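For this depiction, one protein chain was excluded, whereas all remaining protein chains were kept in their positions.
Going in written order, the chains are labelled A and B, and every chain counts its residues from 1.
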């Protein structure tokens, strides 16, 4: 890894650093058009589809005076070679070393999204694309959601809670698994759990048996909770988890031990009746008037009831808006020494 | 429908309002680079392909100092759910309510293009996508061509005629159906007819039997003509329609009673010999030295002869250029109170 500063996971940041970003984001909320990054070039590379990330990144960079170039290779795939030591005679026309080297000559920052292949967790767990980009980039790399982490979303979520609570949340934050017609990545729930514990806020994670988050993520959360003296718990008993909750964060993700076999996993969900994990009015009634959060896009009627999603306790649009503000703070942070 | 001001069809605007836009567009023609919308964000969502609309919208926004974000979802389709009251277990990952809610947090205006599905006129006639976007958007929505209307094109067409005539046209405007290898939407001819009658200019629509424009469009045109004391006529006799015409607007569209069965309709056109509806030198010779208009793209040798299309009486490039100027006027109008 080079000495360049990257923004890969909130676990790399001290709490005081995160708090600085949050404070800066709140200030930027009221100061939309600036020239702080005038002349800087931000290159965004989407190796996976995106809607709100693309819009919020383009506006974040431009509203700070920077140039932004958005690259969205066709069909969500960009044929890049990652191995060395063998002739490039396959479908890949360019190696990551040259691709990143060139983009680093043009831009002052590379923002990259790369989703998991979902064939082998062993391989995806290494986050091969983001790791390779960070290794070879001569400029800072901003993770716009990788196989493992989505730090911009987590930072926006923390900003949303901090603003709603006017400081620390007065009561536990609950991250609850939900059903979904697909087996989704673990980047968002992993990053949320890491972010909340990093802040020293009490967190309960609840999910059905078999849906454990990656072991290294849980280990990190336990360490952060221990360091800050906060509570961190994992339970299969959602009813108990929700009692007294102040914030309910809903998210679906796939089982790691069924990785690459989505059909089997989804069939098992139906057999086990896991659609009951929907966050509806009944579930929210268990809480202490909790606020509802979700990173979007969301499937109404599956993940969350329409009433909760679009009701007065939902913060989903605030979360989305906060992506813009926090990304501006992150861009300023990464480009401040440049 | 919310109280937000949208730009959906010229039928919603008073004549004096349209005239204000035309005058502003003519002024903007000579004042290319401004800062009137500095800091504003325009989000363009193309759910259907586009070339000149995309270029003219991007430049219109930027030349006024605004940021513009262009979203062109892959394959011309963006899987959005529109129904409520049922679980989202299908292919649609996001509901229009959240999608528009989020974009409205990022942008000050949403510009949307959404073409008809062309399965059922009953459904398409309701303009479901644009209606849903307008219903849920917290910011103004600009229609960049929907199933029913293309108001920016109509406004550019009116601007072109007004500029060429140095005021009102001195003689009738003729909208003539033409042949085409496909069954095309009715948005452009509907909007042109509404716009011309809204201005109080004499209009003749001519087409073969069976190619009537939508009944509500004809009703609107009759009402506008009645209110302004101008003439509005529909005829199958193109020769008579063209006699004395000052402006000939060519456009092909599909039969509403063959909606969803393009193969049958095109076969019937061949049987009826409707290729004779081409606007060629012979047709133009019937007119009073009329100018030729078409919204582009156009099929030379089918819709219009090469000689007429590229000859000295053609205004097609002026129409295209005027899209830029009128869209700037519309953007300023919609964002002026913001």
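Worth pointing out:
What we mean here is this: a residue touches a chain if its C-beta (ideal position, glycine included) is under 8 Å from a C-beta of that chain, and two chains touch if they have at least 3 such contacts.
Fair warning: this is a prediction, and the values are worked out from it, not measured in the lab.
In the complete complex, the residue from B:28, B:173, B:245 or B:324 that touches the missing chain is B:324. For the options A:98, A:216 or A:281, the residue in contact with the chain missing from this view is A:98. The chain that is not drawn here is touched, among residues B:63, B:147, B:176 or B:220, by B:63.
Within the complete assembly, B:298 is the residue of B:4, B:256 or B:298 that touches the hidden chain.
Of the residues in chain B, those that touch the hidden partner chain are 32-33, 49, 51-52, 54-56, 58-59, 62-63, 75, 181, 296-302, 306, 309-310, 316-317, 320-321, 324. Residue positions on chain A in contact with the hidden chain: 38-39, 41, 43, 67, 69, 71, 74, 81, 84-90, 93-95, 97-99, 101-103, 105-107, in rising order.
By our rule, only the chains that are shown with their structure count from here on.
Separation between the centroids of chain A and chain B, computed from CA atoms only, is 41 Å.
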